[in-house]
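As you look at this complex, bear in mind that one protein chain is not there, while each of the others sits in place.
Letters A, B and C name the chains as they come in the text, with residue numbers starting at 1 for each one.
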Amino acid sequence: MTEFAWPQGKVAAAAFTFDVDAESAVLWDASGDWESVGARMSVMSHQAYGPLVGLPRILTLLERHQIASTFFVPGHTADRYPEAIRAVVAAGHEIAHHGYLHEQPTRLSLEGEIDALDRGLAALADVAGVRPVGYRAPMWDLSWRTPALLVERGFLYDSSLMDADHPYELAVGDDHLVEIPIQWALDDWEQYCFLPDVSGSGLIESPRKARELWQLEFDALRGVGGCWVLTNHPFLTGRPSRAAELNDLIGYVAGHDDVWTTSLGEIATHVRALGLPPRSISPPDVPR
Amino acid sequence: MTEFAWPQGKVAAAAFTFDVDAESAVLWDASGDWESVGARMSVMSHQAYGPLVGLPRILTLLERHQIASTFFVPGHTADRYPEAIRAVVAAGHEIAHHGYLHEQPTRLSLEGEIDALDRGLAALADVAGVRPVGYRAPMWDLSWRTPALLVERGFLYDSSLMDADHPYELAVGDDHLVEIPIQWALDDWEQYCFLPDVSGSGLIESPRKARELWQLEFDALRGVGGCWVLTNHPFLTGRPSRAAELNDLIGYVAGHDDVWTTSLGEIATHVRALGLPPRSISPPDVPR
Amino acid sequence: MTEFAWPQGKVAAAAFTFDVDAESAVLWDASGDWESVGARMSVMSHQAYGPLVGLPRILTLLERHQIASTFFVPGHTADRYPEAIRAVVAAGHEIAHHGYLHEQPTRLSLEGEIDALDRGLAALADVAGVRPVGYRAPMWDLSWRTPALLVERGFLYDSSLMDADHPYELAVGDDHLVEIPIQWALDDWEQYCFLPDVSGSGLIESPRKARELWQLEFDALRGVGGCWVLTNHPFLTGRPSRAAELNDLIGYVAGHDDVWTTSLGEIATHVRALGLPPRSISPPDVPR
Partner (left out) sequence: MTEFAWPQGKVAAAAFTFDVDAESAVLWDASGDWESVGARMSVMSHQAYGPLVGLPRILTLLERHQIASTFFVPGHTADRYPEAIRAVVAAGHEIAHHGYLHEQPTRLSLEGEIDALDRGLAALADVAGVRPVGYRAPMWDLSWRTPALLVERGFLYDSSLMDADHPYELAVGDDHLVEIPIQWALDDWEQYCFLPDVSGSGLIESPRKARELWQLEFDALRGVGGCWVLTNHPFLTGRPSRAAELNDLIGYVAGHDDVWTTSLGEIATHVRALGLPPRSISPPDVPR
């Protein structure tokens, strides 16, 4: 990837991204059993904390630091909390696609994938007047079919793969898609999420530990000229002490003048302009 | 929630609450298979530590700091340990409702929910002469039906939802119920509880880590003027080193003159007097 | 428990105990499927580390500090590693009963419990010429039947319950048994054990964290005049860095002149001599 270069004066990039899952992430179930979780009022309220409390708090943090971010919004969240999503747009942040009901692509048929994409696009258009250029697979679980569906719909980038420290052009047939990689260690779900019988083993870490983990990876990715993409969920990191730690981390990251802290859309636009040769990825052969 | 205000001179509130589950929390089983856990004498003794040892130790701590607390007592605990529960009342603390056998509301029929509520009320009346005004769902798992059942029975407040930093009035039909929110990170179960084949993944944290987690959230909730509600279980936090750490944390919290450290009943009474407009919450629509 | 007193000059007691499970703890299976785990040579070698390497290392530590300890030895371990067990006896430590194949009492019929007890006794007699006075249930999972079986066989004490900070006399029909309580937080299994598809979630803690946890509880149990009983497994804590941390902890504990650091047999003998009134424990009623 010898042609890769960050903008003038920058040695690396950083993005604070937010998956605004709200109820969708726990409601969706591959087996279609959405009733049992939906019947749990406490569980629903745990998820609602995101758009109701966490999201406004995070918008305030970002404004304080003058950081442009990317919010991945399932269509269902937009339909249920339209004002919250419009506030994100009004604050100048990027809205990107995250399924309709947070459907895991690899558990869907082709028709199911198409349906989730198109319903998500419709919801973001209706609620926020937005046509997103970016996509992140719910559960970070892209299928091999998804890239072509994204290209057909004019998406500029995806952010669901994990095989690089830098963005790249992913070959999709004769076309291509910018890929901005992520990694599980830069996600707040593993550090904080616990919902009995729904998610998590019971582990709930201190925000101090999460910040150490994320900041060490920032320092090291900066050292190799990579792209640090943190993913937080408003229903988790929107809690006061986690948001306070995030605030300090934003200050730390933004205090590095040689790092380009921006939205994924800006990064993808930059990458596209580099004219990188697309890279092909194929599924592994499995013997016999 | 612009009308919300804490009492004169206070910028936030804090409550140390205790779920006195004893055996009930592990005996209850949605499938009705209560024999297999009940046959485990060691498991039963692990839970009995709560009322026998942990609870008296916690009462001593609270008296030392002159803190009024709320104890959520399943009816089964009251029936099995009447003297322990009467000691809580005698010490001036609030007794609140926590089911009869710690039944998870979302796994019950309407009749089952009614039965658990009424048997819990009967046990608290018989054993301690108490008619509780507060309720917390076992497993923190309120059903959408529960609030109306609470209003019908004259409850003032519930403390089982997770969608706010402050208490609020929850609309229930034409009536309303004070809601004092909780969160999983302010519970000791995830930090300490391990019972093979019953609960926990094996993780047992140091009391130092738990205290860091809880104190950071106290500092941050105070910063936003919220209501910090810690939930501890006497069978867990009643162990000596955890109680010692709790003692230090109580000292820390109570050392903040601008924070109102009190019981949930006192907080709910204050909230009710504010005359806040009730807030409606409805279950999310699930497409198709 | 007003009559309780430690020996002259001592305010609390401490015991370093070892469950010498070796292969038995992973071989035993309630369903009788012992082949699948036994076929795993690596898993067997992980357990064999205990008697082969960990146990001699621990004996050296104990000798250095001149500490008398209690070793709970399943009969199967004695039969498979007779020299290792004889070395424990030769070093002057107590051997106690821990089942034959580490059978979980609550998963056995009455006949199965009797068989496990009697075969364990026979193995300890044959291999080490020992008639143990102490018992600890495998998996720390005593059944309500076990105490009577122990009394019938002349045992002085059990160490499998979790409902007190101090030893006590457990009423068993018209007779009684000294009970020396344990707790999950004072066990090394939760901190260190991982065997894929056999035990553990993958968590492996640093010995520093384990020591902090155990030392905080020592300090606090000393503060309340209790009995601190640490349980370590030679296949886990026998590893060099864990043994090094244990060595430091033994030094810390033994450095407290006001704490009686000794074997469980010595503690039980002391407790028996106090003539405490036996305490009855009955299984909880389960409604309907």
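Quick note on the criterion: a contact is a pair of C-beta atoms (placed from the backbone, for glycine too) under 8 Å apart; a residue touches a chain by one contact, two chains touch by 3 or more.
What you see is a predicted model; the values in this text were computed from it and never measured.
Counted over the whole complex, the shown chains touched by the missing one are A, C.
Only one residue from C:23, C:94, C:113 or C:141 touches the chain missing from this view: C:23.
From the options A:11, A:164, A:198 or A:254, the residue with contact to the chain not on display is A:164. In the complete complex, the residue from C:65, C:86 or C:239 that touches the missing chain is C:239.
Touch with the chain that is not drawn comes from one residue among C:7, C:196 or C:277, which is C:196.
The set of chain A residues touching the chain not shown comprises 106, 137, 139-144, 146-147, 160-165, 181, 183-185, 189-191, 193, 200-201, 203, 209, 212-213, 216-217, 219-221, 223-224, 226, 281, 283-287. On the side of chain C, the interface with the absent chain consists of residues 23, 27, 34-36, 38-46, 48-49, 52-53, 57, 76, 79-80, 100-101, 119, 192, 194-196, 201-208, 239-241, 243-245, using the contact rule stated above.
The rule is simple: only the chains that are shown with their structure count from here on.
Chains that touch both chain A and chain B: there are none. Chain-level centrality, scored on Cα centres against the all-protein Cα centre, points to B. One simple way to say how far apart two chains are is to compare their mean CA positions; for chain B and chain C this gives 34 Å.
Centre to centre, using the average C-alpha position, chain A and chain C are separated by 49 Å.
Within chain A, the positions touching two or more other chains are listed as 201.
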